[in-house]
Structure formats: structure tokens, C-alpha cells
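One protein chain is absent from this view; the other protein chains keep their places.
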Amino acid sequence: MAEAARRVQSGPPKRIGVRGWVYAGRYGLDRYLYILQRASGLGLILYLFLHIYETGIRLRGEAAWSATMALFRTPVFVVFEFILFAGFVFHALNGLRLIFAELGWLLGPPTRPVYPYRTSIRRHRPWVYALMVLTGLFVALAAWDIFVLLD
Amino acid sequence: MAERTHGAVETGIVTVTVRVSRFHPETDRSSGQQDYLVPAGPGMTVLDALVYIKEHLDGSLAYRSSCRMGICGSCGMFISGLPRLACQTQIRALGPVVTVEPLPNYPVVRDVVPDLEPMVTHHTAVRPFIVRGGEEQEYPTAEYLQTPVELDAYLQFAYCIKCGICLSACPTLATDPAFAGPQALAQVYRYSADSRDDGRRARLGAVDIAHGIWRCHLAGACTEACPKGVDPALAIQLLKRLIVADVLGIGRRRGPAPVAPPDMQAQRRPDIPAAPPATVPGGSGAQKNQP
Partner (left out) sequence: MRESRWWILSLSAAALMVVLLTLHMGLMHLSGLMKVLGVDPGDVRSFAAVMERGRSLAQMVFYLLFLGAALYHGLYGLRSVLLEVTPPRGQGVLSGLVLAAGLLAFAYGAYVTVRTFTG
């Protein structure tokens, strides 16, 4: 119906596009958590493919395996291992929050919108802070283990 | 929105530079920006500034507005980095230079006027009205019975003014134009949670697709940007819960709200005259039931 009446020639929409996955603008914390969840997820799945390949090295015998493990003890790989662990901790804890929130639990019931609005996103901030604290804690533990205890 | 527009409000006039995006699709290949100096008094909104520009500085400026009080949803624009209603944005809270651009993720008709067709298309596709079997919707006989608790389950989401700002804020729509958008999805929940409605199946089928509700990842930008506190992100997550409960076969399924029985219906006061005879053949249901 509207198509026949449409004679307006419009310009193309501005879309922030994939750039928005790096810097999204002046939005709140949750948008950046979404970006980080995406980034850590992509990093982890990429790692998983490499990891599956790497576990297959054991079938080539002990020498090949030990050489690979020696490589993984070099500083570059140790740092990478730490980043991987940090990425996993964040993705898992944030993911846990998302499992509950996306099933409607942490966000609270609908309320009447009375200005100034207290949105469900703001109301569930304590959970976000809790997950950030836990993430920090586990990452600190991992850093201690990987860099100090050297294991 | 109070958190975003707070600033010291001094008395007197301050000159603000309003940098407006100008674009004529027939002649321009890309948009440009034009600066205007606007004397801003206390309480002046961005819309007031645009009106001032059009009246005193440049009559060729195009923008859309109507009620100027935040209820019609016409004046959504991308103002200094966030999508907002121009009539609800205090210009002096934004700093010495205020940029005004058209809403992202919509085609641009002219200057800062967006073509809201993407939102309208997605919205109409989800059948945003009460769907019931039988003739009650076409030929109403009486009111439906709905408790205040049942009303509260969806009322917040009924306050949507269809301004389109949430679609501009959504990160999924920033890359994927096929995504249904927070407005349409929130309205699916608004009607599915409405106890008077019986059309849940068809609506859920429309959004339970690859580019439907499952491409929402709870970035919350739609809720942050909404000028009416409708909280579309909440509606969408509650809708996900509805769909999951449906798929897993758990949760109670109550029937749609019944029509009020005669002893509970409102009665016409004796001093109020009866309705005139029907002009449409068959008449309305209410006229059939005239006492």
C-alpha cells in the first residue's frame, strides 16, 4: 500500500556497522559488556580450533608432544595462556549473568514508567558489579598461578 | 534521560553552535554539516533551536516535529552522539557545540528527517493489535475482564510512542538491517502478555527466526535511549522466556480474558439516552445487547 505512494528518494542510512564493535559511542556499560562478550567468544572459538589440532599432536608420540609443551612454556605463550584464561573467566561469568537475564530473571518485573525512569538495565547493575568483582578475583588468581607460581 | 541532559543552567542568553547535518538526496552525494549560531536561553530545547534556525537563519532546513512535548515521537534525532527526542533535550546541557544528525539505521529523506519505514514494516509485520477468535473484536458486546495485576504485566510496554529511537540505538541493527528491531519485539511481548489477546502463536512464529528475537544480545542500548521509559530490552527478555517456556512445554497457559458477563457489565444510567439505530446493516454487538 505505502510502496505505491512512495515517491521520495531517500539517502542511504547511516549505520555504525562493525566499527561499533570497537567503539559504540556514549552508551552504557551493558553495551560494552556485549562487545566484550562477543570479542572474548570469537577469541575462544578461534582458540578451540587451534586447541583441537594441538591435542592431536599426542598421536605423533612423546617427543613431538614434549616439544610442543616446551614451546608453550616460552614467555609469549605463557602470556597468551593468561589472556586466554582471563577471556574465558569473563565470558563464562558474563555468560552466566546473560543466561539468567535473557530468561527474564535478573531484570525484575515490568513497572509503571514514572520519570526519572529506573530501567531494568540499571536496576540489575548490582549483578554486573558482582560479576566484575568475581572476574577480577579469578583473573588475579590466575595471574598469581601463571606468573608467580609458574605453573 | 535526566542523567544525560543535566548541566548547570545559568540565566541569560548563551550562544550555542548548532551543527546540523544537511543532505538533499536529489542533488547531494553525501551529507555535509552546516553551523548555525543560536542564542539559547534557559530551558531552550534542541527543537526550539531548530525552529529558531528555520525562522531566522535558514528557511531551507528540514526537520520533523509536532507536539513539541515528548508524546508524538516525531522529532527523534541523533543529537551530540545519542539518539534523543529534540523536544526533550535541553540545548544548554550539551556544551558549546551541538551536533544534530538524522537517526542512524534509517534512510534519510532530507537533512535530519529519517524515513521510518524500517520500523513501520517490522511493526506491522508482528500484528500489533488484539487478536481473538470469534466476532468480539469486530462486533463488541461488552468489556473484557482484566485484573490490575494482568494489566501491569504489559502496561509499561504499551507506552511506546513509535519514535524509532530504540532502533537507532540497537547494535544489532547497526550491522544487520534484517533484524526485527527492539520496538517490534517489545510490541510482540506487549500483545502476547496482554490477557485479552489470543494471537500469540502467529506472532511468535514471526519472531522466532534467525534474524528475529535471537539476535538480541542484551546490550541494553534500546532501553537506555528510550525517551518514555518503555524498557524494550526488558520486554524482549521476557518474550524470550515466553518462547522458551512454550518450546519446552512448561508454564501455565491461561485462556484469553473473558468478556464480562451481563451481571458484571456496566449499565447505562437511566438519564443517558440509548444509542441511535444502526446505520450499518447488522448493527454493532453493543446495540444488539441494548437493555
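So that you can tell them apart, the chains are marked A and B in the order they are listed, and the count of residues begins at 1 in each.
Operating definition for what follows: a contact is a pair of C-beta atoms (placed from the backbone, for glycine too) under 8 Å apart; a residue touches a chain by one contact, two chains touch by 3 or more.
Source: prediction; values computed, not measured.
Peer 1: Indicate each shown chain that the hidden chain touches within the full complex.
Peer 2: The undisplayed chain, in the complete complex, is in contact with A, B.
Peer 1: Determine which one of A:85, A:105 or A:127 touches the chain that has been left out.
Peer 2: Here the residue in touch with the unshown chain is A:85.
Peer 1: What chain A residues would touch the chain not displayed?
Peer 2: On the side of chain A, residues 18, 38, 41-42, 44-45, 48-49, 52-53, 55-56, 58-59, 62, 65-66, 69, 72, 81, 85, 88, 92, 95-96, 99, 102, 141-142, 144-146, 148-151 touch the unshown chain.
Peer 1: Identify the residues of chain B touching the omitted chain, counting contacts across the whole complex.
Peer 2: 172, 175-176, 178-179, 204-205, 208-212, 214-215, 243-244, 246-248
By our rule, only the chains that are shown with their structure count from here on.
Peer 1: Give the list of chain A residues in touch with chain B in this complex.
Peer 2: Going through chain A, the ones touching chain B are 2, 6, 8-18, 20-21, 24-28, 30-31, 33-35, 37-38, 98, 101-104, 107-117, 119-121.
Peer 1: Provide the residue numbers of chain B that touch chain A in the complex, in ascending order.
Peer 2: Counting only chain B, the residues touching chain A are 1-3, 23, 25-26, 28, 31, 78, 81-82, 101-102, 104-109, 114-115, 117-118, 120, 152-157, 159, 169, 171, 173-175, 177, 217-221, 223-224, 226, 228-231, 233-235, 237-238, 240-241, 244.
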